[in-house]
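Working notes, beginning with the structure itself.
For this view, one protein chain was removed and the others were kept in their places.
Let's turn to chain A:
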């Protein structure tokens, strides 16, 4: 589904990713772990198309299409969706309006008409219930005055409504207490499906107790230095990243 090949990325003249290669197939859950500054968030940002990241070498393809040639919104319309570590506030824009615009933009890209309002409301209310969110969330401005946990739940809510093919979650566990993390993890687990893949970017192993990945990659200094199964995460938890770095060197 997603193929990242020998990816080199520079930010403000500094090389962050130095030849990253990664393959994600439909139905799989991947976790990328690594120390701070290893380039974890850079990877998902480049896939989503954020400005300021220069790809100097390598390629990213999604279902055979060259992702780097696509506009930001085209990537989302193709089914690539990024859940943010720090979702931004948009004053005056209701949450429900953003959800509806996003869903209908994606439907339009697929040649489908707008979802009828009653059907849309039913869908949103169901997902809202699943994320243990109050209906008043829909009428509030996007992320404005949301607590850290509310913001993260809101990101997952968008995933549940938009149903991407590849859900990328950037440090979705940061700043969450244990109850909120369970709700977020339940949301992510409900996205697991044969036709869908999930990419988790995380610093800590604890999230992976709730969302058990099929594959764990260790990212150090812009490269994936080790790949394993869920056990690898536990190993990391016990020995830290230093052990891995040493074994590579």
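In the analysis below, contacts are C-beta pairs under 8 Å (C-beta built on N, C-alpha and C of every residue); 3 or more make two chains touch, one makes a residue touch a chain; residues count from 1.
Basically, contacts and distances are computed from a predicted model.
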## Note on the structure
Of "Peptide/nickel transport system permease protein", "Fe-S cluster assembly protein SufB", "Aspartate carbamoyltransferase" or "Cytochrome c oxidase subunit 1", the UniProt protein name belonging to the chain not shown is "Fe-S cluster assembly protein SufB"
### Full-complex contact with the absent chain, from A:26, A:55, A:68 or A:90
A:90
### Task
Could you tell me which of A:26, A:55, A:102 or A:212 touches the chain that is not displayed?
A:102
### Query
Which one touches the absent chain: A:11, A:123 or A:162?
A:162
### Message
Touching residues of chain A against the unshown chain: what are they?
### Response
48-51, 71-73, 75-77, 81-82, 84, 87-88, 90-93, 97-98, 101-102, 105-106, 109, 141, 158, 162
